[in-house]
Structure formats: structure tokens, C-alpha cells
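With one protein chain held back, the other chains of the complex are shown just where they sit.
Just so it is clear, A, B and C label the chains in written order, and each chain counts residues from 1 on its own.
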């Protein structure tokens, strides 16, 4: 599969950039003319991954978030990466309702949302080094 | 002056990315709550610089465009860079109505727009190496 | 880019109207406002009107569950009103519809 367009962005781990990241991905994906539902699923999943980098990866301290989008004729791949604290146990982290930050009223549903709203989800993480989320979504035709 | 937010993006030199670049900058600048007129001036100037990188810098061949935005409390700095053919004579290039691509019906008004719509415009270019446009805009308060 | 919040208190019913995008950034700005209003006067029922909410992710789930636990600790109940189809999808996915009334 040949990519038809790609972009890479990096931005500060500030919570105002959660909305910014969603707009960026939506504007890029718009080139494929996705359905509103597919676009909403994509935005929600991006929001989860970026929020996780801010809250968990960098624990709300200063850091840089890296995001890459690759467009194919009918799908998008999004890679979201932080150089934060990393995930100890990925399988456990994916368990619905599991969270290490209950004091922040996290629901522990972020990974469940990404898994259910995207077509594939792949998590790479190393303790002390950071986390990389790779997700893809195929766009349905109306 | 301390930056309050910053982002860096790179994308393919495809004409579909002209609109994308505008949305990205507008979404980022929106954090400062600019007036609609200031936002329109900014979008137009970004469009000029990105289009120039596509048409002149890379001569509509494949290349990568680099864009950086730095937000201050009341202004934005935008840097747009290509690794394309570069500009032979910057002063000449800035002359209103001067264009090296009249066959593409270019108006030669791109730099004039950037100069008049932004507060500062700085051009760095080396033949065969590429071009870097640095522009800033102060946002007026309504 | 921000979330607007309007609050109405009537006969021990606290209605919270939200307008905008409900993400982590927004949640951290409005949580205390809601909680202060729950403490200010006796509340038997908390109604979250989401008709103006155009986006929500799992940070919104955290907000809802957090307020649900709080209001329940005072013996009160909670209802979600007017979520869009998009919001309903994530509310159901996370089992919120098992905890409280959504209409």
C-alpha cells in the first residue's frame, strides 16, 4: 500500500494541545472524505492517546509529544509518541477500568476506547523511555 | 518574551496540504483568541509561503515542507522552510508583481501579501539549498 | 476551544448545562465548579445536560463517574440528558448506561 500523504508534528505536552491535535488529525484525514462517524471515532482515539502522553507519560510536566499521520487511499495510520515514564505492564494497562491515576478521576477506559474505535491498536513502551501508540482506521464509504 | 506554546510540523509538498497548513496554524493561533481579521491575515500569509515552497521551492516535485509556530502571550511567529531550489536574488523576489513562473499565472504578489498582512517578514535563502520564511504577527485586542 | 458551563438549581435538582468539547483540558476546568455547587445547597438529583457537547472522550467518563460517586455519597441520584449519537456510543461502551438514566 502506497501512502498518498503524510505529516509529522511535535508539540508541547499542554492540555490545550489536546483539542489542537484533534483538529490537526481531522483536517488531514478530511482529504479522504470520511464519514462523520469515522472522523469522530478517529478524533476520540487521538484525544485519548495525546491525553495519556500528557497525564501519564509526562505526568503533567513539560515534554514533547510526537504525532505522525500517514494517509492511504482508504485508511489512516496515526502514531503518537512520548518520551515519558513508559508503561510497566502493557497487558494490565489495556484492561478496561484499570488506571494508575484514580486520584485524577481517570476512568481507565482510554485504551478500551482506542481499541473499539480504531481498527488496529499497537502499543510499544519501555519503562523510563516512553510510549508509542500506533493505530489504524479504515474509512467506510457512505 | 517567553513562548507559551510551540509546535513543529512537516508535510509533503502537495497542493492539498495548502489548506491543511492553514487549518493547522489557525487552530494553533486560536488559543490566543485573535480577531477574525488577524486570523484571516495569518492564514493568507501561511498559504502564500507554503504555496511558494510547493511551486517554486520544489517546482511541484516531491519534497518536504517544515513549519514551526511559536505562540507568545500576544503574538505568533511562523517559520516555513523548504529544501528546494532557493532564491537567487531575495530583493528582486520581493518586488511586487515579480515572478519567475508567469507561465503558471503566478501574480508575483505572494511576498507583498506576507509583508502587508504580517508585522515582520524575514527571508533566508541559498541557491540549491532552500528557503526559510520567518514571519511574526501581533494580535490586536478587540 | 473551551467548554461553557451553566448551572441551574431548583427544588434540590442541580442541572448542569455543558457546551463545547469535553476533554481532559475542559474537565479539569469545570470539575470544581460542579462540586462546589453540589456542596452549596442540598442536592437530591444531578442532571447533566449534554445537548451542547460536540465531543467527549474518556476524560468525560471520568468526570461523570466521579460526580456520580459524589452525589450518591449524599444519597442523591444522577441523570444524563440529551447526548448526541456520538456521545451515546462512548457512554454505552463504558457502561455508564448501567449506572444511571440517560435520556
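Throughout what follows, a residue touches a chain if its C-beta (ideal position, glycine included) is under 8 Å from a C-beta of that chain, and two chains touch if they have at least 3 such contacts.
For clarity, every value in this text was computed on a predicted model and none was experimentally measured.
Student: Just name the one of B:84, B:110 or B:130 that touches the chain not displayed here.
Tutor: B:110
Student: Which parts of chain B face the unshown chain closely enough to count as touching?
Tutor: 15-16, 18-19, 22, 37, 40, 43-44, 47-48, 51, 54-55, 104-107, 109-110, 112-113, 116
Basically, only the chains that are shown with their structure count from here on.
Student: Chain with the smallest distance from its CA centroid to the overall CA centroid?
Tutor: Located nearest the centre of all protein C-alpha atoms is chain A.
Student: Counting in whole Å, what is the centre-to-centre distance of chain A and chain B, each centre being its mean C-alpha position?
Tutor: Inter-chain centre distance comes to 28 Å.
Student: Just how far, in Å, is the C-alpha centre of chain C from the one of chain A?
Tutor: A distance of 24 Å separates the two centres.
Student: So which stretches of chain B touch two or more other chains?
Tutor: Residue numbers touching two or more other chains: 31.
Student: If you look at chain C, which of its residues touch at least two other chains?
Tutor: Within chain C, the residues that touch at least two other chains are 1.
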